[in-house]
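Missing here: one protein chain of the complex. Every other protein chain is in place.
Take a look at subunit A:
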Amino acid sequence: MSEVEHKEPPVANELKDYIEDGKNKMIVKCKFCGSKILDKNSATFITLQEQLPLMLQDSKQEGEVQSETITDFYHVENMFTFENIGFTHTVANYKYLSCADCDAGPVGYYNMDTKHSYVAISRIVQGDN
């Protein structure tokens, strides 16, 4: 047990209520429609430095994809762990994740090489049901 704890990344204060033993304590849901994305206790908290495209792209700024850096993720090793989720077509070895019910996204990404998925915590909500 203590071994596992060493490997866990430090959890920022505002996330402490949501993470227990390195896992999501609550249900992960879509911010917009509440669709259930992950069951309790099914994903592992991880910190990374990843660029994720913004959900809404300003149509006036043609060509370039507008992104932001995101650090806090839930790591999902098997895609069938997801309750409800959409996978986009592949772009440069990634698929982006979207809400299966309202199509909002990206709420995270999927790496084609490792076949692991990462859900951006800032783009979802967490709750008891």
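Points worth noting:
One rule holds for everything that comes next: a residue touches a chain if its C-beta (ideal position, glycine included) is under 8 Å from a C-beta of that chain, and two chains touch if they have at least 3 such contacts; residues count from 1.
Note that in this section contacts and distances are computed from a predicted model.
The chain that is not shown carries the UniProt protein name "Ras-related protein Rab-8A", picked from "NADH dehydrogenase [ubiquinone] iron-sulfur protein 1, mitochondrial", "DNA primase large subunit C-terminal domain-containing protein", "Ras-related protein Rab-8A" or "Elongin-C".
One of A:24, A:98 or A:126 touches the chain omitted from the figure, and that residue is A:98. Residue A:84 is the one among A:51, A:84 or A:122 that touches the chain not shown.
Seen across the whole complex, the unshown chain contacts subunit A at 36, 39, 42, 53-59, 65, 77-91, 95-96, 98, 100-106.
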